[in-house]
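What you see is part of a larger complex, with each chain still in position.
Here the chain labels run A and B in written order, and each chain numbers its own residues starting at 1.
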Amino acid sequence: MEGLGFLGAGIGAGLAVIGAGLGIGNVAASAAEGVARQPEATADIRTTMIIAAALIEGVALFGEVICVLLALK
Amino acid sequence: MEGLGFLGAGIGAGLAVIGAGLGIGNVAASAAEGVARQPEATADIRTTMIIAAALIEGVALFGEVICVLLALK
């Protein structure tokens, strides 16, 4: 049953993208609404968004690296 | 059971598209509403949207590359 690791790698990579997409998408949607409401606060809103998105991105890339390890086994 | 890796590649690729679609779709929906509310802030809103969409796109393409690795095994 060596193939189960490959199955896990594929499903895990997909699920990681779902998590990152939902998370960053939610942050950025509110950021876009915030910029539209207060255009003069654009820099502050964008920095806040990027910090949060980078944190989500970090977890997602760590998860994807685990899936790469499984896929290259 | 070599085929399990191929099954994982297909399911993973599909899940990655779901994540990217939901995420970028959510961002861009709010961006479109924001542009409609404040057309003079279009450039700021669009830049914010593209930054977030690029982050989601990065995770999604990384996930798809893992699925390519599995599919070509």
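Just so we're on the same page, contacts are C-beta pairs under 8 Å (C-beta built on N, C-alpha and C of every residue); 3 or more make two chains touch, one makes a residue touch a chain.
Quick caveat, the model's predicted, so the values are computed rather than measured.
> Please report the number of identical subunits in the complete assembly described by this file, where 2 are shown.
Counting every copy in the complex, the total comes to 3.
Everything below uses one rule, namely that only the chains that are shown with their structure count from here on.
> Report, in whole Å, the distance between the mean C-alpha point of chain A and the mean C-alpha point of chain B.
9
> Write out the stretch or stretches of chain A touching chain B in their complex.
1-4, 6-33, 35-37, 39, 42, 45-46, 49-50, 53-54, 57, 60-61, 64, 67-68, 71-72
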